[in-house]
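Sending over a structure as structure tokens; questions will come in a sec.
With one protein chain held back, the other chains of the complex are shown just where they sit.
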Amino acid sequence: MTTDKTIPRDRAAYDFWTTVTLRYSDQDPMQHINNVAITAFLESGRAGLIGEIIGIPEKSGFAMVLARLTVDYLYEITFPQAVDVGGRLARAGGRSLTSHYAIFQGERCCVVSESVNVFFDTKTRRSTEPPEHIADRISAHLSANP
Amino acid sequence: MTTDKTIPRDRAAYDFWTTVTLRYSDQDPMQHINNVAITAFLESGRAGLIGEIIGIPEKSGFAMVLARLTVDYLYEITFPQAVDVGGRLARAGGRSLTSHYAIFQGERCCVVSESVNVFFDTKTRRSTEPPEHIADRISAHLSANP
Amino acid sequence: MTTDKTIPRDRAAYDFWTTVTLRYSDQDPMQHINNVAITAFLESGRAGLIGEIIGIPEKSGFAMVLARLTVDYLYEITFPQAVDVGGRLARAGGRSLTSHYAIFQGERCCVVSESVNVFFDTKTRRSTEPPEHIADRISAHLSANP
Partner (left out) sequence: MTTDKTIPRDRAAYDFWTTVTLRYSDQDPMQHINNVAITAFLESGRAGLIGEIIGIPEKSGFAMVLARLTVDYLYEITFPQAVDVGGRLARAGGRSLTSHYAIFQGERCCVVSESVNVFFDTKTRRSTEPPEHIADRISAHLSANP
């Protein structure tokens, strides 16, 4: 099997960081952190990245929802040492935004992931184009962090 | 953005089914089922499929661990109606097994997903080839369900 | 140690039932269902009970939030057999409602629990008295199911 080599595996490639503490209940009978918990860590990174770079105000009537998620589980994560989730914007489409994440436990890159989020109108509950000032903020961030 | 069209979206394509009841806490502030909970539903389907088709005995010294997960979130899932998770084997590699899943709420296919599991030696905690009788059982199932 | 003997442990004592399917990720390294997952099962029973008996309409501006939870873990619950959560109203206070739950796996009562919920104004985010028609419905239910 092959893993996604287009997602960086070195800390230097990521410009937004979130620390996630592990919980005993994140573990499964294999005595390691369960894959489901890992998708919660990725969402923590994503929520931080979107909050920081995009800054969607609450009750603005629009949001970003996850449309596609890819996760490569490279190494086991084990309780209890906290992990660091690195995130970066990868590219923007008309109604979507692709971002990359890597989870490190100590120096080891244990997980890489790609998320595609779509802009979402919370009234119609359908995908939409982002407001212009948000599209501009994303373009500016992508230009500055190629 | 594009979604994975190689994963079937009709019930007829799946031969193993698992019902998953929804929990209030699966929901998030968007008033729908959170993407993290959905990966737990997929794991329920996967555990069922692997248990049924492969039947790994406990304490056999080997297991299957998730190496790669792809999820396309096509439609929102909303509390409280239970979902059905359809599963099927897609293909086998020397040390890995690829399977497909679709989650239905009522008649609507809300999620499709591909998992790659690797055979895993629980003592060395590394990937391994499966015992011959298990490789045979997988081949037989794939031949019978092309 | 002592367990709460005021909460019934027989199926006949419960008048509202919710089935909860177990998930692989509900398990922990002890090879049993983790106590945290069990509180999600209890919440499933509670959401069902409150929905059925009280029937709070969405966007009514009021809700019930959990104020106090007591759980006695009597026997291990093990993957994968689904559990049944029995629920019953126990008593009502001016701003609160106490309910009892028992979780059965097969014929065994594995968990008993008491919840105290408070009526909650979603605008002020403070406890409140329930609307009269809801207080009446609760009184009627308690009279009919002593």
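We just call them A, B and C in the order they show up, numbering each chain from 1.
Simple rule for what comes next: a contact is a pair of C-beta atoms (placed from the backbone, for glycine too) under 8 Å apart; a residue touches a chain by one contact, two chains touch by 3 or more.
Worth saying up front: this structure is predicted, and the values here are computed from it rather than measured.
Undergrad: Which chains here touch the chain that is missing from view?
TA: A, B, C
Undergrad: Where the complex has a chain not shown, which of C:Asp10, C:Glu52, C:Glu76 or C:Glu129 is the residue touching it?
TA: C:Glu76
Undergrad: Please give every residue of chain B in contact with the chain that is not shown.
TA: So the residues of chain B touching the unseen chain are 24-25, 27-29, 31, 34-37.
Undergrad: Touching residues of chain A against the unshown chain: what are they?
TA: 18-21, 23-25, 40-41, 43-44, 46-48, 51, 80, 82
Undergrad: Write the list of chain C residues that the hidden chain touches.
TA: 1, 3, 30, 34-36, 39-40, 43, 63, 65-73, 76, 93, 95-96, 98, 116, 118, 122, 125
What we mean here is this: only the chains that are shown with their structure count from here on.
Undergrad: Can you compute the centre-to-centre distance for chain B and chain C, using the mean CA position of each chain? Integer Å is fine.
TA: 31
Undergrad: Measuring from the mean C-alpha position of chain A to the mean C-alpha position of chain C, what distance in angstrom results?
TA: 35
Undergrad: Taking each residue of chain B in turn, which ones touch at least two of the other chains?
TA: 40, 43, in rising order.
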